[in-house]
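One protein chain is absent from this view; the other protein chains keep their places.
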Amino acid sequence: MTAYNVEKIRKDFPILGIEVSPGVPLVYLDSTATAQKPAVVIDAMDEYYRTSNGNIHRGVHYLAERATSMYEASRAKVAAFIGADKPKEVIFTRNATESINLVAQTWGRAFLNKGDLVVLTEMEHHSNLVPWQMLAKEKDLRLEFITVTEDGELDQAVYDQWLDQGPKLVAFAHMSNVLGTINPAKAMIAKARRAGAITLVDGAQSVPHFPVSVKDLDVDFMAFSAHKMVGPTGVGALYGKEELLDKMPPYMGGGDMIRKVYLRSFTPNELPWKFEAGTFCIAEAIGFGAAVDYLNSIGMDAIANYEHQLVQSALIKMKTIPGLEIMGEKAAHRGGVVSFTLPGIHPHDVAQILDQNGIAIRAGHHCAMPLHDKFGISASSRASFYLYNTEEEINHLVVSLQKVVKMFS
Amino acid sequence: MTAYNVEKIRKDFPILGIEVSPGVPLVYLDSTATAQKPAVVIDAMDEYYRTSNGNIHRGVHYLAERATSMYEASRAKVAAFIGADKPKEVIFTRNATESINLVAQTWGRAFLNKGDLVVLTEMEHHSNLVPWQMLAKEKDLRLEFITVTEDGELDQAVYDQWLDQGPKLVAFAHMSNVLGTINPAKAMIAKARRAGAITLVDGAQSVPHFPVSVKDLDVDFMAFSAHKMVGPTGVGALYGKEELLDKMPPYMGGGDMIRKVYLRSFTPNELPWKFEAGTFCIAEAIGFGAAVDYLNSIGMDAIANYEHQLVQSALIKMKTIPGLEIMGEKAAHRGGVVSFTLPGIHPHDVAQILDQNGIAIRAGHHCAMPLHDKFGISASSRASFYLYNTEEEINHLVVSLQKVVKMFS
Amino acid sequence: MDDLYREVIIEHYKNPGYRGSLDPNDISFEDENPLCGDHIKIDLRVGGDGKVSEAAFDGHGCAISQASADLLLESIIGKDVNEIKHLTKTDVMDLLGIELGPVRLKCALLPLKILKAGVYGLGEATDDLLEEGQA
Partner (left out) sequence: MDDLYREVIIEHYKNPGYRGSLDPNDISFEDENPLCGDHIKIDLRVGGDGKVSEAAFDGHGCAISQASADLLLESIIGKDVNEIKHLTKTDVMDLLGIELGPVRLKCALLPLKILKAGVYGLGEATDDLLEEGQA
């Protein structure tokens, strides 16, 4: 294994060289919200528009064929990246959120019925809560939640109790975007399967940060977004097992998702196009493919190792700050996310003062209000790390946090 | 008014300079499927990723704020472009197709009931048929269709008959993507309103090609896509009147579309974000804004005039080809789309042979199978024109079509 | 880094002059900014001359929203209630003396929205209230 060369990696990301104000370079610690993009990803889309732009699938001319093969090649890359057997098991969507809504509105509406139990967790992102709340309201489903322990882990005993009640679906985040906790997805899926439940993993934070194989997990559905894995906005993916996707009714109606249309009826297209209505995110899918190529060129194991080092160091250094409390600090497995509070200082003030030092962190509920309620707070500050962050950036964060504490004391 | 300088305009579009094979320059006559992009649009997105990429709305740091204001500025530009009063009446979507599905799944599911009449037309794109078929099946609605005359126009007498029956919704294309017919939208909307119906205009082909004002039309909903108006893929828009949008339930559930989330319930966000769940098409929306700026810089009146000249010339020249028949040739108002058939030669063969001459046209049903059924054919060839096409390109098309006819004779 | 958090803001946050509540009161309204959990309640007492005689706010949130509430109340003491209807975004920004991005702007303007909703006797504190004289 060659050594991890973060300085070389940083050069791949044009934005990492900017200054947020004269003399104040950017320190980007908000990759959990959205990751920065390497030039190869930006250029792939740029190049597409300059040389290959055409509408896909239906055209027989040069550009249409080029665009189609680039789009479908990206699907194959994304499928390979998550260890899916068949490219057609990967549906392009706008983002992880849409992927989950797609499952709720097609599989859920078709196969869940009044009184059916859906098991979620207290640490879910709103994207993996609200779609099920909407469906539960419509179909009178029962939602139950795996509780989160003090340490920031899912309480497996509670999970077992819900499994005993025969849930139809178990849906949970592979990694929490607040706590950083990496949940034991494989074991949880195996248990769900034994209990007869379908499983959905929200991979929005796992797929970008460590090697994930849907085959190894044996998961039924997995949702993720390109923009969190150095890819563009406007595209995400839903992985689904072929036999499930095949049984599902279509999602949106329109061009491309049909086989035949009459005035009063239609027949749907084959997988994966059955779920991709209208002119899709073509350039974005191509950028997604380039992002996957880029991550592969560094290696997901290398990225995961490096992030692990960073976050361990960050945890140690941040704890030196008086009063700073870390949410879910003690989770056995955690990724590069550190959410914290400082007594008497609102996270928005923390984030804004850090911003004046060039440091981008996030403040708020991070789209996980119920989790914050659970911890008895309405907001937290969150620093998150990705393949391009450095030890010096962590030092800069810590020094700046010390200044914040001083200002308010 | 300064003269329309098409050569200058062509230089703005990098792709127009490519060769599809050595010595064979591209002649792009497929803008109805998707338009090409000027450098200013490509560069706006490129620049965004290189200097301003951050997740929007929730962040307080430099990049998040920049991205948010760029995203919302684009919304305002798009709103102004279509003459909408308030930016919040413009919801970003993936494409026109999603815009229509959004209306069907939120307004339609909430306000249409068993037996309600929905009036569509025989010339609709699948995107304005299938969503209503899906809803009709779910809610047991009645779908009826304004017929298309031999000349390729909507039969207004038939429309009046349906109006007498008190439809709840009238939805139709402003301009047909096959016939090129520009429907009398303003008059049709006024009649619908008098009959008490809500109106939806599919503006996918009108908004890119001539000045459209939702205020002047007094339409309730309008759907369109950025990629057909020199903007990027992955973004479109739904215009809706505020009082309607306000009454509609949310569409997808997830981040950003909420105000508050508890484990078992949520309250939706305000307009327009109520309908934008998860990390949205940020770069794409910014590209959309740049596209609108570009079109404004040329002037929509100038574009419409120029296209009108082009298509008139094309119609005259194409008719010199033995046996060539034009669909909807006699429509009183038509845009820059010419769909045609050649006896005994399949459109796919036509398109492919033209492609070898560098000419990109489309062949097939153009996502309007019922309209083709109506004309008794399964496919047609379609040449379409936009602001960057030239008289020479039309000549090249005509000469090449003559060769095709010769090959098959 | 300190220009934005001018001393006055931190000072009003740490040592507010108008924190508390008034019971009885003539006008009372509360609301929150769900984005960051800022929650503010404003109570006013109005004299027979239609002027604000006493004011107090309670709640929790970031330095900006709390300082904004304190500065705002300080500025309206002795003013005619109808004058409050004319207060806008700009007045608050002048009081704070800093520039803010869109997210923080919401924090800064929350007290004004609440104050105006109370004065107008509305059920809801909407963004329209941040413009001149609107209800």
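Of note:
Order of writing sets the labels: A, B and C. Residues in every chain begin at 1.
Note that in this section a residue touches a chain if its C-beta (ideal position, glycine included) is under 8 Å from a C-beta of that chain, and two chains touch if they have at least 3 such contacts.
Just so you know, these numbers come straight off a predicted model, no measurement behind them.
Here the chain not displayed is in touch, across the complete complex, with A, B.
Residue in contact with the omitted chain (choice from B:A79, B:I353 or B:A368): B:I353. Contact with the chain that does not appear here is found for just one residue of B:K88, B:K274, B:R334 or B:H365, B:H365.
Residue A:R58 is the one among A:R58, A:H174, A:H209 or A:H348 that touches the chain not shown. Taking the complete complex into account, residues 345-349, 352-353, 356-357, 363-365, 377-379, 400, 403, 407-408 of subunit B touch the chain not shown. The chain not shown here touches subunit A at positions 57-60, 64-65, 68-69, 72, 259-260.
Just so we're on the same page, only the chains that are shown with their structure count from here on.
Look at where the CA atoms of subunit A average out and do the same for subunit C: the two points lie 38 Å apart.
Per-chain CA centroids place subunit A at a distance of 31 Å from subunit B. Centroids of subunit B and subunit C (each the mean of its C-alpha atoms) stand 46 Å apart.
Residues of subunit B in contact with two or more other chains: 58-60, 64, 260. Shown for subunit C are the residues that touch two or more other chains, namely 35, 103-104.
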